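With one protein chain removed, the remaining protein chains of the complex are shown where they sit.
Entry: chain A
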Amino acid sequence: MSWAQAILLARGLSRGWGDICGPLLGAPFSQVPLRAARGLHCSAAARNSDSWLVPPPPEPRKGPGPTKALALHEELFQQAPAGARDKANFVRAVQNFGQHNVHKRGHVDFIYLALRKMREYGVERDLAVYNLLLDVFPKEVFRPRSIIQSIFIHYPRQQECGIAVLEQMESHGVMPNKETEFLLIQIFGRKSYPMLKFVRMKLWFSRFKNINPFPVPRDLPQDPVDLAKLGLRHMEPNLSATVTIYQMPSSKDSTGAADPAEPHIVGIQTPDQQAALANHNPARPVFVEGPFSLWLRDKCVYYHILRADLLPPEERLDLDYGRSGWDDYEFDIHKVEEGPVFAICMAGAHDQATLAKWIQGLQETNPALAQIPVVFRLAGSTGELRESSSGVKEPPPPPPEGQEEEEDNQQRQQQGQS
């Protein structure tokens, strides 16, 4: 038997062994029969190479800097300068993997690495990039060809990797398309686990696509005023409410940071609320409460409300509709009642001065507000994300209370003068 024949036989045997030993021993074995399979199809030049050997581990990086061990193929992702992490560079890195590496050694590790890097490059919700990543898999090799192969999980590491790609798509809410389906069939076959996961994703995503009764757009506006308008419209169910911008942020730099001296103030009020405020008894104060948090997808914005306390029971109108015994859908419980809300606003800063400007702006459309004392019940003064419980009725510490009274006296004086 000649040398070439011996090698062919050995490769065939090792491929067979690799299928059985793969589930038992893991990654290193599955790579050898992979390359052996390619070796049978490709040209004579590759056949003579010593593809028996497992690829050597990457050399440790020399030079200054921390000697952290790089993951395999990580240098492909470092060719772009640090500032330009975008889709084009990511796509180029993925394509570079295939170019220098005809046999696609270590594609499983590369795909895991690329999945980890997607977030940095900002492409985690891009379906085309996921399809490109699935394209890295060699085709037609992992499809089971006999019943025994399809009973056992054929090429389990690769199937796990395919499932990991689909799982990252699922967690970012990316719906796969026909191209993904075709790729999966080409790579793994129709009865494989990634294909099963794809069918499940198609089913459950389409079932749950529109179940949110209060949808928020995926791409939130970057401008804080637009975000405030979106948030206010999201909170107010009454569609006849009007959004008013009381103050725009004064300086707009390239970074879009609002000037701390003049933050934006955007408010919303419905005609019903306007009427209720006009009828409000001036002897009872109204309160500015806040800030409360509102989450729009992954952004948290804060809002304040203008509300009055509940009327005491004797002054309340009790509208009790009579119901027959058969149609009793009311719950036998006294629902939590809170005082009426007159307006909501979102502002860039959460201090009293900004909210006072909001009240002044409100007075233009609600002249009755001039006579009503306004008390500020603000919890905390920092603008960062913190646990704010809604409407916690803690008694304010004495010094701010004194300031509040002072403030509303000043308000009245200002209102008297203006």
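We take it that a residue touches a chain if its C-beta (ideal position, glycine included) is under 8 Å from a C-beta of that chain, and two chains touch if they have at least 3 such contacts; residues count from 1.
To be clear about the criterion, contacts and distances are computed from a predicted model.
Comparing "Complex I intermediate-associated protein 30, mitochondrial", "creatine kinase", "Large ribosomal subunit protein eL20" or "DNA replication licensing factor MCM4" against the UniProt entry of the hidden chain yields the protein name "Complex I intermediate-associated protein 30, mitochondrial".
Listed residues A:S146, A:S171, A:Q222 or A:S240: the one in touch with the omitted chain is A:S171.
Residue A:E330 is the one among A:D223, A:E330 or A:D351 that touches the chain not shown.
When the missing chain is restored to the complex, the residue among A:H154, A:K229, A:R307 or A:H350 that touches it is A:R307.
Within the entire complex, the positions of chain A that touch the omitted partner chain are 112, 160, 163-164, 167, 171, 196, 199-200, 203-204, 207-208, 211-214, 216, 231, 234-237, 292-298, 300, 303, 305, 307, 325-326, 328-333, 335-336, 338, 341, 344, 385-393.
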